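One structure, pasted below without further comment.
All protein chains but one are shown in place.
Chain nomenclature is as follows: A, B and C, assigned in order of appearance, with residue numbering initiated at 1 for each chain independently.
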Amino acid sequence: MSPRILLESRDLVKRFGGITATDHVTFSLPEGARHALIGPNGAGKTTFINLLSGVLTPTSGEIFLDGANVTHWSARKRAHAGLARTFQINQLFADLTPIETLMLTIAEREGEGASWWRPVGARTDFVDEAVALLAQLGISDIAHHRVGQLAYGKQRLLEIAVALAQKPKVLLLDEPAAGVPEHEREQILDVVAALPKEVALILIEHDMHLVFRFAKSISVLVNGGLFVEGTPEEIANDPRVRQVYLGEEDVHV
Amino acid sequence: MSAITPSPEATRARAVLLGRSRWGVAEIIFWILAFACYWLFPTKLSLLSEIAILGLVALSVDLVLGYAGIVTLGQGAFFGIGAYAAGLAAKHGMGTTLWSDPVIGLFIGGGAAAVIGFATSFLVLRGSDMTRLMVTLGVALIVDEVVNQMKWLTGGSDGLQGVLPSAVLGIWEFDLFGRVAFVYSLVVLFVLFVVARALVKSPFGLSLQAIKGNMLRTRAIGMPVNARLVAVYTVAAFYAGVAGALAAQTTQFASPDYVAFHRSADAMLMLVFGGAGHLYGGLLGSIIFRTMQDVLGNITPQYWQFWLGVTLVALVLFVRGGILGLLGNMLAAWRRKGGAS
Amino acid sequence: MFRRQILKSIGVAGLALATGISAASAQEVVKVGLILPMTGPSASTGRQIEAGVRLWMAQNGTTVAGKKIEIIIKDDTGAADQSKRLATELVVNDKVAFLAGFGLTPLALAVGPVASQAKVPAVIMAAGTSTIVASSPYFVRTSFTLPQNTAPMAQWSAANNIKTVVTLVSDYGPGLDSEKAFKAEFEGKGGKVLDTLRAPMMNPEFAAFLQKAKDLKPDALFLFVPSGQGASLMKQVGERELAKAGIKIIGTGDVTDDDQLNGMGDALIGMITSHNYSAAHDSPENKAYVAAFLKANNNMRPNFMSVGGFDGMAAIYKALEKTKGDTDGTKLVEAMKGLALVSPRGPISIDATTRDITQNVYVREVKKVDGQLYNVEFATIPNVKGSN
Partner (left out) sequence: MLTILLDGIAYGMLLFILAVGLCVTLGLMNFINLAHGTFAMAGGYLTITLMQKAGVPFLWCLPAAFIFAAVLGLVLERTLYRHLYDKTHLDQVLFSIGLVFISIAVVDYAYGANQQIVNLPDYLTGRFSFLGASIGVYRVFVIAICGLLVVSLQLVLTMTRFGSRLRAAVDDGRVARGMGIDVTRIFAVTFAVGSGLAGLGGALGTGIISFDPTFPLKYMIYFLIVISVGGTTTITGPFLAAILLGVADVAGKYYVPAVGGFIIYTIMVVVLIVRPQGLFARAAAK
């Protein structure tokens, strides 16, 4: 029986004045997917992610999350329904510490966000989960430092940790390794690879090595439209993609 | 999640997190000193109860501005509403019925302010700092107009006459020397401070700091941002209302001056003086601000405002985060130099 | 953590801020606590009263019935909660035998409860609303009341074929008091008050109200504003050319306040007002008073507020003489009841039952007298009671 479709867009369009950033994109993401979204700069990748996650509202078309029509849901409601994302530019709480950020996210997920009488840290189960997540991401050492003063790479890892703390069904990763120095990129890739199987992943990435090592399926976006979709091998050998995007560099699978 | 036995990191993490909310030695000393003022400054009790009331208003601004990041120039409106509500209760209770008991008056004052706070909280959810500044200012001006026009109820610009609160809890009568007033104000401040402290150290308080930090991320992790802002704005309005009630009961008077612009401006100045977002910033700010005003007022009665203006400009230009921020930086610099830790 | 160190240092600082406990007061000194608005909109009132008080003490020495008189001046900036706090501190810390001053009605009302509780006589040298004295048995007034100053104006208007009047007053205690008194007296004499306009106390823009009065075409426009606002009101009256429209301008002396009259320009000449004091009052006591006042205050002309202060000190001195220096509050108030003395404004007395002031009220016209504008009195209504 074909795997359950967790995230789906039908004929999705987004226009900013005259510019069509998303051009009738129909797309579906099955359970456990490891899907990469690639395309030249300005192809509308981040816009598409913002549409899926509710940061932007579409001009037309619909979005379905686990079967429910979430087109008009707020980002908050979609987050609660199991859709998490990281941001291309770090969006973290500068004054808080990593452990506090995770405790906050877990508390919101469990509906404990508004509990005002007991201090943060009273829920031992939350603390244990947060500490485990930090360990999983390998950033236990900076658990109590102010996020504002963390190294850029550590912040990227924290972005992923926060998304994971939401226990999502679908995870949208917007260039998780962007701007991260070479030696730390491997760490991020290992983390992404080790993500739980049942979570469906979309990865936006420019670095083809990462894409081909990670992705089980790839979509190529050009000028806001879905240019071509397929397995890594099909995409690598497809002349149109090569001509539009990959240029002459030969790609070994 | 596998229930792993608490690893060393987990126990350390819990210790650090819970450590944030444990009562420090300095905090305990601060409150002992505050209550000791009863014996230390027997002749200055009415000034001290005024400082306690101003501290409560600064605390209410701290919740909204320091923690949730909402710029407000309208907390004076809730202070005034609280003062008039409690004043009217005391006046019509005529010291006889239950209604004129000051403690009930506090809830009437705080409650009335909270209702108006809740109603106007939706106005400050969206908009930039500038819009929020002007909306809160506009609300305060409207309350001022209403108080001035409803002469039959509020006594108009002459103020509310005949406010006769009965004895606190039926036991302590307000004495001329301001002893009861001082202890009463300080106890109310302490109780509300403890509640605010718990609030700020709780997940709710953490979520406020998150909202102030990054609105986009708070929405991405599913936080009902508007509900939180409405809640904190209403609680802050309650705090300012109780402060107003205290003022009306201890001075047995309420006037439109309670709602004037300078009340809201003073509250914000005191907070920033002390250091916003430190919870003690407001209290520290009100002590220094009001003492400076009293001392300077006696030397050069006319120009307290001049020195206030100069200190303010200097504060903004040279100091980040008020006195507590300044002390924090100095200590951090001292520690870095001395390599003490 | 750094937090612990900081708060410890604050505790120590708190102690250092302790202002010294006030010196114990020797029995032979009698202190008078003067609470005046030295800053803010009614600062001119504070300045005039202080000058009147100092002039009386300069002329009558500082010892009465063997007791040395000492005055302590406190600025309440015109805010009622400050007046109350200062009154409490004066009574509790400085152990004053008299409280005095009170520039505006709300400031006096705020101090009433303190005077009653502490049984200290409070001499009202300025505030004019009639209901104040009744609010505390320890209030005694040496200034004036609005009905007292307003009623004669209504009587004069009715007697001088003024049939219809529009009243414009500042929207606060004394203003409403004078409006009510004028309307009662004027309509009692058969006159008709077409409309009662009220200008907000906060930013007093009179243009719209004056235009409304002009459109109603009354025989006369009655005005009342607190001292200090008279100048800008009269400028706007001139600008609106009400006189040209055949409307006579009348009001209480607060509008043509001696403190500002000279700066208001000649458009004022001919304006009729009624008040309890004019610097041009023709009596030997007043001539000496004005001369001494001008000399002592580099040519600042005394106004009705200054005589409130001057006569207030007189009442305090006389009361102490009567009780032979006994500073028991109740005895002092008893001593002041029925007190009669000749003031620069004319004969005054403290009514035994109401403790309010009874005095002559004069109808005067603004005239230029050797280069300066004065309110020249031309009719006297003797012994008008303060409040009944």
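Note that in this section a contact is a pair of C-beta atoms (placed from the backbone, for glycine too) under 8 Å apart; a residue touches a chain by one contact, two chains touch by 3 or more.
In this text the structure is predicted, and so the values were computed from the model without any measurement.
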Touching partners, among the displayed chains, of the absent chain: B, C
Residue, one of B:17, B:58, B:272 or B:323, that touches the chain absent here: B:272
Candidate in contact with the missing chain, chosen from C:56, C:138, C:209 or C:293: C:209
On chain B, residues whose C-beta touches the chain left out of the figure: 65, 71, 73, 123, 126-131, 133-135, 137-139, 141-142, 145-146, 149, 261-262, 265, 268-269, 272, 302-303, 305-306, 308-313, 315-317
Touching residues on chain C - with respect to the absent chain: 39-41, 43-44, 197-198, 200, 202-205, 207-209, 211-212, 228-229, 231-232, 235, 238-241, 260, 263-265
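Simple rule for what comes next: only the chains that are shown with their structure count from here on.
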Chain of greatest Cα-centre distance to chain A: C
Most centrally placed chain - per-chain CA mean versus overall CA mean: B
Chain A-chain B separation of Cα centroids, rounded to whole Å: 42
Centre distance in Å when chain B and chain C are each reduced to the mean of their C-alpha atoms: 37
Of chain B, residues touching chain C in the complex: 24-27, 29-30, 32-33, 37, 40-44, 46-47, 50, 148, 156-159, 161, 176-178, 247, 251-253, 255, 257-258, 280, 284, 287, 291, 295, 297, 301-302, 324, 327-328, 331-332, 335
Residues of chain A that touch chain B when the two form their complex: 53, 55, 74-77, 79-80, 84-85, 87, 91-96, 99-101, 103-105, 107-109, 112-122, 124-125, 127-132, 134-135, 140, 143-144, 162, 165-166
Residues of chain B touching chain A in the complex: 1, 3-4, 6-7, 9-10, 13-14, 16-18, 20-21, 198-199, 201-207, 209-210, 212-214, 216-217, 219-225, 227-228, 231
